[in-house]
Each structure stands twice: as C-alpha cells, then as structure tokens.
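Heads up, one of the protein chains got dropped from this complex, but the rest are sitting where they should.
Presenting chain A:
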C-alpha cells in the first residue's frame, strides 16, 4: 500500500538518485513546469512568425441546407482583410473518408456551426470584423436535432467506438429477469457535455516551397500529419506538425479538427502564414462533444444480491456526415458477472455536429447508469452497496470469458471504505441532518480498459555521456514528458538528469495520440525497447550510437486478455433542505492502475478526473434550442463547470499493483479512470441524503427544491 504516495513530493523522494534505476515511482514536478508558470512555454498560436496573418472561421447560420450565395464585398472592403475563403474559391481537398474535414469544398450545410468561410486579415480584430461582414444566403431545409428514445431514425450501428460489437447477449436475459426475486428497471439520461480545454483548438500554418509546417494544439501530431497528407494529397514527409505544449484536450483534440484544415487552406490561399484559434463559444459543437444518452438498465438478483440478469440499452446520437457511436453500454459487459446478460446500442443520425471523444467516452456515461442502478438494486435487496459489489466480483471477464490479467476492484472498494469511514454508515436515506443540510454518502465502482498501441522511438548516446530519447508523444498537460523521462532513465540505468526527452513533433519517430489512457503505456513501451537496444549496442561499440524501436509486432502479438484499471469512489454530499442546493463535502477515490510512474502527476490526473465527474454530476449541461439546432449556453458563464469552491475535499489513493502482462513499464493508464463512476457516486450520495433519485443529470437545485416535503 503506497499509503501517502499520492500526496508526497518531499526532497528525499524526488527523482535523481545516481542511476539507481528507481526513477519510476518517484514524485517529480513537470519538467516544463518553470516554462509554463513563467509564460515562456509556447502554444500553437504563440510562435513568432514573420508576416503572420490571422484567420477567423465563419460558422453556418442554418442547420441544414445549401449556400446559395456568398457576398464578400463588404468584408474585403474592411480595413486589414486580405481574403475570404469559401466553397467557391478555397483550394481543393481530396474527398475522402474525413467528410467532416472536407471544409469549404461544397455548398451543403450539415449542421449549425459548420465552418463555411474563413476571413484572413492582418490582425485578429480585423479578421473578426471581416467575418461579421461576410454575407451568406442559404436555402435551408427542415432539421432534427433532439435525441429522443422514440426517434424514427433509431438504428443499430455496425460497431461502437472504437471497434466493439453494437449488441451482445449471453444466456436468456428476459427469462432470467422475469424469474428473479429482486429487480430494478430504470432509465437514466445525460445531456450533451462540451470539452473545454484551457487552450482552444488553435493552429499556425505555414507553407514554404510546397511544404507545410503546422503548429497545432492537438493530442497527436502524427495523426494530424496523416490526415493533412490525405486531404492535401501530399507525401507525409512534406508536412511537419509540432505540438510542444498543449493546453488540454480531453479527447476533443484526438484527431485533426477543423481549425488545422482551415488554417492550412487559408495559408495556401493567401500564401502567408495564418494563425487561427477558435473562440470559447466555438468550442461548443464543431470540435466534438459527449453525446447525450438515454440509458435503460435492468438488473435482477437473488435475495443475497447476486446478480442473475443484466441488461443495458443505450441510445445516443451521431451526425449525418460521420458515424460516431459512443460505446455507452460496453462498461456493463465486463464490470459485474451474471448468467444472463444483454447490451444494445442504438443511434440516431441528427443534423448536429458529430459527437466525439470526451474523457472516458462510453465508460463515463455508461458507469453513471450502471453504478446508479447497482445502488438502486442494493437498496431493493437491502444489502450494503459496497458489499453487493464485492459479491458480484468476478475473476473472469464475463464478456470475453478469459481471466483478467489483474482485477483489484474489491481491493479498491475495501480500502476506500476503510479510508472513507463507510462502516459507520446508516443505510436509510435521510438519516443524517446537520441544521439545514441533509447529509448522505454514496459509492460507485469504476473501470477502464488498459490498452496500448504500437509506437516507435529512438535512443541516442551522446559523446558527453548524456542520452537523447526521441518519440512523438504529446504532453497535453498530463505530465507525459516527465513520465517518459523517468521510464527512460531507468531503462538506460542512468540518473534522469543525463536524459533529454524530445516529444511533440511529427518529425520524431511516429507514436500514437495521447488518448484512451494509452499514452504512457504505448510510449514507454517503445522507449524501454529503444533504451534496452541502445544499452546492448553500447556494450559492443561505445560512442555516439542510436538505437531504434518499433513495437508494432510486439503489441500486435500480445496475448488477448482482458486488461483493466479499477477504482472505487466514495462521496459525501450535503443538500440544503429548503433550496435544494447540493454541495460536495468530500470525495475519495482508491484506484488500481498498475504501476504509478510519477505520484505527483498521477494524483493530478486522478483528482482532475474525479472533479470533472463531479462537474458532470452537478453542473454541466449543454442546452439545445431545437429551433436553432444549436446549444445556447456556449460560454463558461452559462455552461457551468465545477469551480474550486465546489470541491471542498478530494483525495486520490492507489493500491500497489504489479501486473506483468501489460507492458514493460507495467502501467494501466490514469487519464480516464478518475472520471468513471464519479457521477454515480454523487447521485447515489444525493439519494442517500434526500431519498430522491435524480436520474437525469445534472443534479441541480430545481430537481431537489422543496426536498423537505418530498420523499
């Protein structure tokens, strides 16, 4: 048990012992921390570029239809405006699978907010004013933008993100459910959630002699380069994408998005470098968001609380131009065992921007529903919700039928319960009151797949005794650069100070995106192999030597086994008996995620995920106005995100976990496990406090006001 590892960063624990091979596991501040806090770290639109111009993206004003006329005269006459690009004059892109990025190529409008023009000017303000002056006429048709459970367009997708089957069935759910003595049948709803990284999607694009240089705010420059190469029909070698520092992404920067394409188009058109950054308002929609969901969960158990039948039916939306099928019910396939199980996913193609990845797509909304239903089942069965989860633990993945490489859900539940003080809990709702506050506690389990993707890397021994490790990893603020540095030092067997890390540049050895909690697992794998190979080479021929590694074969040949990180979240809330206000007293999570490379940044990832889950539970909600086909609360004053004052206490701990069937560094990934289950733990605590079960997020005061007379 790494008891206080989460909080400690004392000098005797910091990285730096002379080549003792124990850099991994030691707390260390981010390597780039001083640059970030002093403002010298450069982000995508902060690089000084001679002759730079500014692009402003113009969104469509209609939901569905065709552009009939573009009048650019007033914009072009506005001071500082250099050009207005639109479908009639923009450079051509290859029509390919990236329909969403095939921008300024056709008069068709598929959703409100689709970028239909770009104004380029000598200043940001001039570009913005020019954008206001572009007049676009449309022929608009009828649209459908609201997800309902009886929408005529509901269909079953071929697969769900990234490649799971849409439906699964084992045993006979209907018979199993009908025969059970304890049953729960409930429907949960979650609204649209919008990724709001601190740094918006932003790009500086620069063409020179047919080559394209792009500074982009992205979670993976190798992937952006591949997409640009396809769209602009260029060999990948003639494109370079750099993302040295990235101010967050949460999945929304996991693929190339509109700004990088628009900036590259505009820069080619005006033959000057172009900077283009989205505004906060523009982050609500066209860059992806978490789909709204409607989820029906049915659980059946015997009187001891052992699950006999589980069914999770999930409905979500996609756009008309690209299918993104959130894997909402996939969480349920492997979390708890039962002889009779069924999961389904249904989608509707709406006239909306395509939803996309947002921190733990699938697992996050799915766990909200399942872990809430498990709480309801525990109450129906009269069994403690920690105990009920323990009783339904399984060493074998119910979905794959194979044993998990490691599964420490029970350990997380037990350790969390001990730290939280769960044993003293009176299970009756509304059993605790302190003045005007009703107080309640709740628990939820969480899990997230531990995967890895192929990566390459190089390691070089320098004549001065130092080492250079090159890999196109991306640090989106998580501490990835520092973690790779620690892994590399141990793999080389040298003090970390002798190692230099280079990341965030598509000219470096190709590596996967920072996403899916796969970054550290994938990158460290290639780094370890490159470093091991270098050590071997150095034994034969000391000097300036470089070793390369590519893990494609090794990752591909890894035996198929269910690999997951686990967690248990405990929450205490208080609810104002008169106003219905919900406040978080404390939130505590215990996780089992393999080896922890850097306790400092690991803790940040976990408490960040938990806080984002709290935000989902209590605050965030994209409000769509069907008439406009648009979310109307598109800024941070009206789309509320949890603030510091909302988080009175958040603690994250982890179990020591060694799993030798993962990857050389033994990590499971920490980016997403922290958000999975949080919202359910909060909702379960609200129910315990008030006796009111809110099944549509967020849990805001209007759903609990007058709770003194409810329940």
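The working rule: a contact is a pair of C-beta atoms (placed from the backbone, for glycine too) under 8 Å apart; a residue touches a chain by one contact, two chains touch by 3 or more; residues count from 1.
Note that contacts and distances are computed from a predicted model.
When the unshown chain is looked up in UniProt, the name that turns up among "Putative ABC transport system ATP-binding protein", "Xanthine dehydrogenase family protein subunit M", "Sugar ABC transporter permease" or "SDR family oxidoreductase" is "Xanthine dehydrogenase family protein subunit M". Note on the undisplayed chain: of the listed residues A:498, A:561 or A:700, the one touching it is A:700. Across A:208, A:539 or A:627, the residue that sits in touch with the chain not pictured is A:627. Only one residue in the set A:405, A:611 or A:642 touches the chain that does not appear here, and it is A:642. Within the complete assembly, A:61 is the residue of A:41, A:61 or A:380 that touches the hidden chain. In the full complex, chain A makes contact with the omitted chain through residues 61, 79, 125, 128-129, 132, 281, 436, 578-581, 583, 618-619, 623, 625, 627-628, 630, 632-635, 637-638, 640, 642-646, 700-702, 705-706.
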